[in-house]
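Could you have a look at this structure, given as structure tokens, before my questions?
Missing here is one protein chain; the remaining ones are kept as they sit in the complex.
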Amino acid sequence: MSDTGAPILEVTDLCSGYGALQVLFNVTFDVRAGEVVALMGSNGAGKTTTLRTITGQLKVTHGRVRLADEDVTGMAPESLVRRGVALVPEGRGMLRDLSVAQNLELGAYTVGDRAKVAAAFDRAYSTFPILAERREQKAGTLSGGQQQMLAIGRALMSDPRLLLVDEASLGLSPVMTETAFDLIGQANKEAGVTVLIVEQNVLALDLAHRAYVLERGQVVDVAEGAAVRTMQGRLRQAYLGSGH
Amino acid sequence: MDTLIVGISSGAAYALMAVGVVLIFKCTRALSIAQGEIGAFGFFVGLRWAARGIPGLRWHIPVFATLLVAVVIGVAIALLLERLVMRPLVRRPPLDGLIATLGIALFLALAELRLFGTATQLAPSPVGSWKIVLFGATLGAPRVIALLIAAAVAGGLYAFFKRSKFGLAVLATASDPTVARVLGVPVNQVYRFAWVVGGALSGVAAALLAPAFGGLTPFGQTTFALRALSGAVIGGLDSVWGAIAGSLFVGVLEAEVGAQISVNAKSVAVFAAVLLTLLVRPRGLFGEVAAA
Partner (left out) sequence: MKSRLPEFTPQAYASAAGVLVVLLAPVLPGVHGVQLSIFVGVIATAIAALSLDVLVGRTGQLSLAHAAFLGIGAFATVNIGGRGAPWPIALLGGAAVTAAVATIAGLPSLRIRGLQIAIVTLALQDATEKFVFKNQTLTAATQSLDRPSLIRTDASLYFFAVVLLGIVLLVRRRVAVTRAGRALLAVRDVEARAPSFGVEPGPTKLLAYTLSGAMVGLAGALLAFKNAPGTLTSTDPFVLLQSLLLVAIVIVGGAGSGPGIVAAAFFIAGVPQLFTSVSFFGLHVKLGVYAPLVSAGLLVVSIVLQPAGIGGVVREQLERLRRRGTEPPSPRPQLVDLGEASHAAADLRQVPRGLALRMPVRALLEAEHVTVQYGGVTALSDVTLEVRRGEIVGLIGANGAGKSTFFNAASGFAPTTGSIRYRGVELLANAPSKRTSYGLARTFQDMGLVRAETVKENVLLAQTWLARYPAAAGLLALGATIGSERELRRRADVALELFGLDHLSGERLGDLPYGTMRIVEIASAVAAGPDLLLLDEATAGLGPEEAHALGDRFLALRAELGLTLVVIEHHVPLIARVCDYCYCLESGALIAEGTPAFVTAQPRVVESFLGRAAAASGGAKK
């Protein structure tokens, strides 16, 4: 579908959980440069746990995470951000009492070059004119869709090479969800950002080059290219029961 | 009018401690009762080194240096505390953090009793003994310096939060540490920063309040810390400007009640003010969130 390159993210045999409760059981997948990979699963499948483990928020009990050539297993979130990984957290992770501009600036926190930061601001404001309009407004007062825009814009401020998106569709109407996915797809096509999107909503498969399905902490299905479309059908069946 | 000025100057010194408390609270969700004794311990050491000289060096440090010693030791204690005691408690319920600072305050005060005796320690002013007259009130040097430093801290914090990158990091951590961490903000450094500032301001407050109020006693600074905490509660625990305003209010209330009614009634007035605030407007005058 598009020219994909070497793997940017390689997750091998990953196990983790919360205290005594193991949630991930030997999860293996990879994301190659330039592509959009979807990690699908219903509620409780372990999708958010996977992202939290990759970004160092949860302890890895087994397995490895590699970013390009580097082993980043268990590295703290700050180190990953500095290596070009940006996360759009579950529920959007708005810093509610800070303004839109402040949220955006924090997205570029690890960028030292003031010129680059200024350029990032220009990019963000031109891609999301609504944010430019409301730059002094407190993030907590934005609508759900606007917050989603801010979350994505904030993640792109550091010009990352890998964008991790955690359930962008959460709490959004279908129209807004489509918009969110469109923006992510845009970032991939125009800016060449590699994306790993974690989702329950099957619509995400429209922009994925490859897809994995997670169920109860294990990878149970994988599809590439055209096969991704037929995966949508299989997932419908899984979610809504037989007869659909 | 003159009690008003005196009250404001006490309030300014309380504000120094209150700013530390609120900064620590906003960043780490822990309420620190130890802000009095941290500075007191440092100032005790400074005074001892001025009176009897640094052990082993036989050099009596000059009086102005006692302030510096108070600050340096205050910062050292704060750093130690943050790393060993408060950082492990960051994910626990806030009550545990409060109890820990209580233990620290108790430990420091008892250590002071053991090391420096029970008698009130004479505390010569580290900033000189000059006076100025302002609107009919005579203010000693410590009080004037307290006013100046409080104003400088207020202005400095304003610029810090508005302009500097690390200031933004502090605001982000105060808003949501998990998200801040995910954005690459050095959250542990922010914790350290909050405690260092708290420790330094605690040292300054001790070095100015003790001379102004007749001497340094163990647990005496905790009483001042109580005024600061009351000010922070009245102003709003999650607002730095609230902490300053609340502390000034407490200082003035104290001074007026002390002058009009009796010295012993001061504490009752402060208690009543805190009680009333928590009953009527629990989030404080300038606070935004319903209290933790």
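To keep things simple, chains are lettered A and B as they appear, and every chain counts its residues starting from 1.
The definition used in the following text is that contacts are C-beta pairs under 8 Å (C-beta built on N, C-alpha and C of every residue); 3 or more make two chains touch, one makes a residue touch a chain.
Here the structure is a predicted model, which is why all the values come from computation and not from measurement.
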Among B:V170, B:L183 or B:V233, residue touching the chain not depicted: B:V233
From the list B:V63, B:L89 or B:A123, pick the residue that touches the absent chain. B:L89
What does the interface between subunit A and the hidden chain look like in terms of residue numbers? 21, 42-44, 141, 167, 169-174, 177-178, 200-206, 216, 229, 232-233, 235-236, 239-244
Positions on subunit B contacted by the hidden chain, ascending: 31, 33, 85, 88-89, 92, 94-96, 98-100, 102-107, 109-111, 114, 219, 222-223, 226, 229-230, 233, 237, 264-268, 270-271, 274-275, 278-279, 282, 290-292
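Assume only the chains that are shown with their structure count from here on.
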So, in whole Å, the Cα centroid of subunit A is separated from that of subunit B by 43
Along subunit B, where are the residues that touch subunit A in the complex? 165, 168-169, 171-172, 175-176, 178-187, 288
Given the complex, residues on subunit A that touch subunit B span 55, 57, 76-78, 81-82, 87, 89, 93-98, 102, 105-107, 109-110, 154, 158
